[in-house]
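Before I ask anything, let me first share the structure, which is written out below as structure tokens.
Then we have subunit A:
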Amino acid sequence: MFLTLVTFLPIFGALFLAFLPKENEGAIKQTALAFAAADFLLSLLLWTNFDNSSHRMQFEYNISWIESWGINYHIGIDGISLLLYVMTTFLTMICIIASWDVKKHIREYMMAMLALSTGMLGVFISLDLFMFYVFWEFQLVPMYIIVGVWGGPRRIYAAVKFFIYTAVGSLLMLVAIIWIYFHIKETTGVATADILFITEHINAPLDIQKWLWMAFFLAFAIKVPMFPFHTWLPDAHVEAPTAGSVILAGVLLKMGTYGFLRFNLPFFPQTSYDFMPFIAWLSIIGIVYGALVSMVQEDLKKLVAYSSVSHLGFVMLGIFALNEYGIQGALIQNINHGISTGALFLLVGVIYDRRHTRLIKEFGGLSKQMPVYAVCFMIVALSSIGLPGMNGFVGEFLVLMGIFQVNGIWAACATSGVILAACYILWMFQRVMFLELKNPENMKLKDLNMRELITIVPLLVLIFWIGLYPKPFMSTFDASVSHLISKVSPDNFRPTKDHQGGGGHHASLISKTELAKLSQKLQKTSHN
Partner candidate 1 sequence: MLLKLTCLVPLFPLLGSIINGFFGLRIGKNAVGIIAAGSMGLSFLTSILVYVGYLMLPEGQHAYEQVVWSWFGAGDFHVDFGFQVDPLTLVMMFVVTGVGFIIHVYAIGYMHEEYSFYRFFAYFNLFASAMLLLVMGNNFLLMFIGWEGVGCCSYFLIGYYFEKKSACDAGTKAFIVNRVGDFAFLLAVMYIFNIFGSIDFSTVMHAAPEKLIYAGEAVTIITLLLFVGATGKSAQIPLYTWLPDAMEGPTPVSALIHAATMVTAGVYMVVRCNVLFNLAPMTMMVVAGIGAATAIMAATIGMTQFDIKRVLAYSTVSQIGYMFLACGVGAYTAAIFHLVTHAFFKACLFLGSGSVIHGIHGEQDMRKMGGLKNYMPVTYWTFLVSTLAIAGIPPLSGFFSKDEVLYHALMDGNIIFWGMGISAALLTAFYMFRLVFMTFHGESRVDPHVHPHESPKVMTMPLVILAGLATVGGMLGIPLFHGWHILHNWLEPVLHFDLAHALEHSEHMLHEMGRHAPSWSHLLDPAEHNIWFEIFLMAFSACVAVTGIFAAYIFYVKRPDLPGKYTKGQWGFELVKNKYGVDELYDAAFVQPTVEGSKLLWKECDAKAIDGTVVGTAKSIGWLSKHARAFQSGFVRNYALFIAVGFISLLLIMI
Partner candidate 2 sequence: MFEGTVPLAHYLTLSAVLFVIGIVGVLVRRNVIVVFMSIEIMLNAVNISLIAFDHYLNLSNGQIFSFMVMCVAAAEVSVGLAIIIALHRNKPTVNLDEFNLLKW
Partner candidate 3 sequence: MELLIFYPIAGLCVALALGVILNTSPVGSAMCLIGMMLGLAGIFVLQQAHFIAVLQVIIYAGAIMVLFMFVIMLLNLKQAASADWVSRDKNLYITILTSALAIGILYKIVDVTFMADLDSPAELPDTFGTVATVGESLFTDFVLPFEVASLLLLAAMIGAVVLAKPKLD
């Protein structure tokens, strides 16, 4: 019940705001912030009461919703969703502070923000497929409104593209959900869409599994977004208001990766294993491609948006390493990306607010005019390129190590993204922050004010915290990941050692396997 409260508190806040007079902007903002902050604190309470050692769903609550179809209001939280959940409430709070200066329709803006928050939280806690789908679609609406109403000049185009693109994927997922529902009904005799139940009992035939997997894949891959489904992202990011971009990068994209972990992997472990090379290559292409394209962007937000494609490539790669290093790395990288990219968007938003442009060539030499800003930007940028000691490194390294266990070549290709990340971030940083302060308009820029500092500093603290001591974060999903791995580990599906002829999925470089292979050959010859 507590979880329900935390989840729905923001939308109650939104309803409450609707009754406030439109003119009283101060009260509106303060109320919105109060709700968001309360929600964040409550979610922290959730975290402190969370039992790290268990992989089971916690704070579970299950009552019937639509009885005749066996659809339940079933919620719960486990290690995989906990951090995302807390990050959602956290970023919502930050975003509300960051949008303090919104001029147009402030009340509606705050309402949309709070409603969005509930939508996103719902996605992470739903344990019923239909409920999940409802939340999944529901959060599109406030986001669509936020981009479409408070966005930049091409906001309508971006909003529509965002909405339709993601909805197309979700519809296929709906088909898959319905198929699964009837399949479960047929095989077990229980009409239910309960995710936990399905995870236990689903046993779809392999050829159909492939299609179901693809349907889920499309919905999540668009959301993540994986190459080549990423083109909605730059448009949406560029046009969205600052807070919208932060939420988009920080949480919405994570829903895609969360989906992979919650559905694709546990429902279809065999197919996930079969598709591993496919995903790995898509992710690697995404990593390199996102970085390369990011490098030549002229618009700051677009640059950051493309860098998201690259970063999310790492997350996907980690998930489909299908081992503990990879998935843990992917989960922490999820959080890292939310923090770093969120902070980058906030910082870009700061100069956009002041100068109303995001073109890199308009800037230069800002670090002279705005030293505090420059330092913050620098830290965030370095975290984004994965400097060890900051958060990005922990995730990236684990992901790469996970994938290295699977295939050394993949790891090498993906690691090249680390070089390219340095290229695009540093080049951008140089052009924006360094060089001479030439543009007269930039000479009047003010440094960060108190409110902006309040939004950035917590993120900076987290950057170092996760970078230096990620234990409190990583221990939350330790048990859940181990449990997941026990089900999806490739060892369950790899042909037994006797048939291991080519060993195509395994790094040919690894001496352990080499050893094993040779010893088998030896045995065979001795038998003959």
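Regarding selection, all candidates are chains of the complex that A comes from, given by their letters.
Following the convention adopted for this analysis, contacts are C-beta pairs under 8 Å (C-beta built on N, C-alpha and C of every residue); 3 or more make two chains touch, one makes a residue touch a chain; residues count from 1.
Only a predicted model underlies this, so the values are computations on that prediction, with no experimental measurement involved.
Novice: Touching subunit A in this complex is which of 1, 2 or 3?
Specialist: It is 1 that touches subunit A.
Novice: Where on subunit A is candidate 1 touching in the complex?
Specialist: Checking each residue of subunit A against candidate 1 gives 161, 164-165, 228, 230-232, 289, 292-293, 295-297, 323-325, 328-329, 365, 367-368, 375, 382, 387-389, 393-394, 397-398, 400-402, 404-405, 408, 411-412, 415-416, 418-419, 422-423, 426-427, 430, 433-437, 468-471, 474, 478, 481-482, 507, 509-512, 514-515, 518-519, 521-522.
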